[in-house]
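Showing chain A:
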Amino acid sequence: MTTSSARKLWKFHGGVHPEFHKDSSTTTSIASLQLPKRLILPLQQHIGATPKLLVSVGDKVKKGQPLTEIADDQLGTSLHAPSSGVITAIQKHAIPHISTLDGDCILLELDGEDDWGDCHLTPYDDIEQCDTSALLARIEKAGLVGLGGAAFPSSVKINSSTKKGIDTLIINAAECEPYITCDDMLMRERADEIVIGIRILLKLLNPKQCLIGIEDNKPTAIKAMQQATQQLDKVQVCSIPTIYPSGGEKQLIKILTGKEVPVGGIPLDLNMLCHNVATSYALYKAVVEGEPLISRVVTITGDGVQQPQNIEALIGTPVSDLVAQAGGYTTKAQRLVMGGPMMGFALANDDIPMIKASNCFLVASDFALQQANSPHSSQAQMPCIRCGKCMEACPADLLPQQLFWHTQAKDFEKVTEHKLNSCIECGCCDFVCPSHIPLVSYFRFAKSEIRAQEEALAKSDLARKRHEFLEFRKIREKQERDEKRRKHKEALQKKKAGATAGKAKKDAIQAAMARAKAKKVAREAEAAKANAKDIKNESEA
Partner candidate 1 sequence: MIEYLFIIIGTVWVNNIVLSQFLGLCPFMGVSRKLETAIGMGLATVFVLTLSSISSYLIHNYLLVPYGLEYLRTISFILVIAGIVGFTELVVHKTSPLLHNVLGIYLPLITTNCAVLGVALLNVQKSHGFIESGLYGFGSALGFTLILVLFAAMRERIAASDVPEVFQGNAIAMITAGLMALAFMGFTGLIKA
Partner candidate 2 sequence: MKKHVTAMKKSGFLLAFFAFVGVLFVSVSHVLTKDKIIENKRLLLQHKWNEVLDISRYSNDLNDDNRIISAEELDLPYDSTVYLARSKSGEPVAAIFRVTTLEGYSGGITLLVGVNYKDKHLTGVRVIEHQETPGLGDKIEVKKSDWILGFKGKFLTTPDVPSWAVKRDGGEFDQFTGATITPRAVVGLVEHVLMYANTHLQQLFLEAPTPPKTSEAQ
Partner candidate 3 sequence: MSDDIIEKSPKVNYQQLIMDGLWHNNPGLVQLLGLCPLLAVTGNVVNSIGLGLATLFTLVISNASISFSRHWVRKEIRIPFYVLVIASNVTVIDLLMSAWLPHLHLVLGIFIPLIVTNCSIIGRAEAYASRNAMLPAIVDGMMMGLGFMLVLIVLGAMRELIGHGTLFENAAVMFGDGAEFLTVQVIDDYKGFLLAVLPPGAFIGLGFLIALKNLLDGWLEKRKKSSVSVIPVAVENIS
């Protein structure tokens, strides 16, 4: 069942047709990288909790050895040593993050032996024989994350899908962003392995159907995938029209099934699961070859490198090594972008490692980016003329011009009302804006501002509760103290009374009263004295 034309396709609103520039990096097959000297492994590669270190400086590690782990109840995955060597430092280092801030990294000096030691996971040759729980455990243990975008831990996604059960498995092979070709090359060259990965997913989830969405500008890949899936009934390769961002998971689902993921929801809400092709290849590797996620295919491209190409490289490889493999820089290299020109972000230097989420490094001249109308180019920003082009291009059906207007006014209430959190930051609006407004930057600013406000609010709520509790506690403690004192006194009196008994009791009371009286007098005298002193002090002053 592999005819690609059989399926009805839907359209999503908006989208754009930038120049794709995919040819230059598909002329050569996927190269594998020589072992670099040194790897830089950021501890935190995606959202989630800060992982716990399992190694320390000076440790010798083997290839595939887990370096970090994550607590059971927390979101995240473990990180594995991509090759064998010595840990020289665990320190702050430049990481590929939009903030350009440094992050905690493990610096690993490679010994060049690429020795697995006993860290190789058991390969499962026949996946049909494996039981589900073993597979799930493997996915978790192998540190798998989604390789198509947000690097979300795959185990979480798959686990929750098995629990709820899904109808449709979507394999995202659209690769809609300009310049990037890593999925394309992977499909051309390793379609069979990818399909094994898909079969693992099918076995785990047992969906009614599995749809593979590939943009129709990748005919070779489509053919390869069709060939590889011929035996599988449930699987259908769908050739979809080329339009950015057809690869956005919500857009792809709309194209393939006509359904829309609800606002703020995830595909699981529609009983679907969406994974990238590279993720299923990584799944194959983890299960069948027993290799945790320590490498991936990454595209090095742009007019700033000599030989644009795809490289299968170890996680943690510095960009400079990747570029060296691609023949080094040309004179045009002005900007370095991780990701594509639409969604990527600019990096300040090349001593930055590739991470699990790196699918592409684009080294380009200002001119090329300007041609691509990328937000990373430098074009004069004019005021918004409310032409509505951005609205027409927005795949999330938002009103970017209004979002922008209110963001400028810092009226975040209105921004929220205009559903900013539905923005997938695809950059279509940037691309079409005749005024060259970096809209996505504004939206990210607004998002982080709103998040900060929410956090501040939560914090102040917490503070109020704690303060109120403190006050309450103080009062209670005072009451308790008073109570205790009273009881104590009573008990004392009782004891006394019990001991002397009879008329002595009366005496005691009288005595107590006299004592109290005396005390009172004394106190008053003291107070008067103090008063006098005060007055004296004052008059002196």
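Odds and ends about this structure:
Definition applied: contacts are C-beta pairs under 8 Å (C-beta built on N, C-alpha and C of every residue); 3 or more make two chains touch, one makes a residue touch a chain; residues count from 1.
Regarding candidate selection, all candidates are chains of the complex that A comes from, given by their letters.
Please read all numbers here as calculations on a predicted model, not as lab measurements.
Checking the candidates 1, 2 or 3 against chain A in this complex, the single touching one is 1. Interface residues of chain A facing candidate 1 in the complex, by the touch rule stated above, are 383, 405-406, 408-409, 411, 414.
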